[in-house]
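On to subunit A.
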Amino acid sequence: MAAAQPELGSPGRQALRMFLRNRAAVFGLVLLSGIVLMTLFGSFFYDQDPTRIIARPLQGPGEDGAPAFGTDYLGRDVLAGVVNGGSTSLTVALVAVFLVVVIGVTIGALAGYYGGWIDTLLMRFTEVFQVLPALLFAMVIVALFEPSTRTVAIAIGLASWPGTARLTRAEFLRLKNLEFVKAARAVGASDFRIIWRVIFPNALPPLIVSITLIMGAAILFESGLAFLGLGDPNAQSWGQMIGLNRQTFLNGWWTVTFPGLAIFSTVLSFSLIGDGLQDAFNPKLRGR
Partner candidate 1 sequence: MEPLLSVRDLTVTFGSFTAVDGVSFDLHEGQTLAVVGESGSGKSVTALSIMRLVELGTRGKIENGEILFRQPGGEVIDLVQQREDDMRKIRGNAISMIFQEPLTSLNPVYPVGDQVAEAVMLHQGLEKAEAAERVLEMFRLVRIPEPEKRMVQYPHEMSGGMRQRVMIAMALSCDPKVLIADEPTTALDVTIQAQILGLMRDLREQTGAAVLIITHDMGVVAEVADDVVVMNRAKVVEHGPAVDIFENPAEPYTQALLASVPRLGSMQGRSEPAPFELVEYDS
Partner candidate 2 sequence: MKQIAARIAWSVGLILAVIVMCFSLVHLAPGDAALVIAGDSGAGDPELIEQIREDLGLDDPYLVQLSRYVGDVASGDFGTSYRFNEPVTSLIGDRIWPTILLVTTALLFAIVIGVLVGVFTARRPESPVSHGVTVFSLVGYSMPVFWTGYLLIIGFASNVRWFPVAGMRDVRFEGNRFEEWLDIAHHLVLPALTLGLIYLAQYSRLSRASMLEVLQSDYVRTARAKGLAERKVVYKHALRNAVIPVITIAGLQFGALLSGALLVETVFNWPGLGRLAADSVFQRDAPVLLGVLICSAVLVVVINILTDVVYRMIDPRIRVGGSS
């Protein structure tokens, strides 16, 4: 079964080297680390309750007595919101992406590996989800069930898996007829083993790239739902801050600009990392 080993040895290390040589990707990694650190430990350094009214409403940054990023329409500290708002987004995105991977990879792998009517059936099923605009679908789920962080994560997961299923299927279709798979089959490996131990590890590079980008998309997704007011009203998030301030933002640009900048930076960091990984796994496509 030696032929079945995943490409983690020297090609993996080579990819890592390529990745680290890519300045944009490294910047993305640093940016993301900064955001994660801020989310985890920021409140120790900036110890301000984001839900407390601390000053007059809509005081701009630099105004007398105003906090660094100003105050929102109720007089709460925008900087405190930015520091604390990331935890909901990041948690939701992580859970949602986990769901996307579990559902998408399973369906894609089975469809691609078995082909035939199983493939047809699973892909038609996927198509049903694909024609529903994801945000609308998730919105309806959250509204009809309960507006909690858990529902939001599940809804995003349920709405986002078709792309991963298609990608996994395509990779399995490509890989399943290669020599090392035939070799594994020849020595009598079970289907389960061939799917998960032989083909799957080799399908990982494009999946990892795509999962990184889906992380970013899930953050955008969560902030969109929160912006619309869907989600746990007590769970502070960047999108929710923008949504709550939308009636008054013309009197306080900072109330929407800074939370938006936080979302943007987080998604950008994932995009940069994904792009770097793409180049690292696939040096020929660089710069495209």
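As a selection rule, all candidates are chains of the complex that A comes from, given by their letters.
Just so it is clear, a contact is a pair of C-beta atoms (placed from the backbone, for glycine too) under 8 Å apart; a residue touches a chain by one contact, two chains touch by 3 or more; residues count from 1.
It should be emphasised that the depicted structure is a prediction, and the values quoted were computed from it without experimental measurement.
Novice: With subunit A shown on its own, which candidate in 1 or 2 touches it within the complex?
Specialist: The touching one is 2.
Novice: Going by the contact rule set out above, which residues of subunit A touch candidate 2 in the complex?
Specialist: Interface residues on subunit A, with respect to candidate 2: 124, 127-128, 130-137, 139-141, 143-146, 216, 220, 223-224, 227-230, 239, 242, 246, 249-250, 253, 256-257, 260, 263-264, 267-268, 270-272, 275, 287-288.
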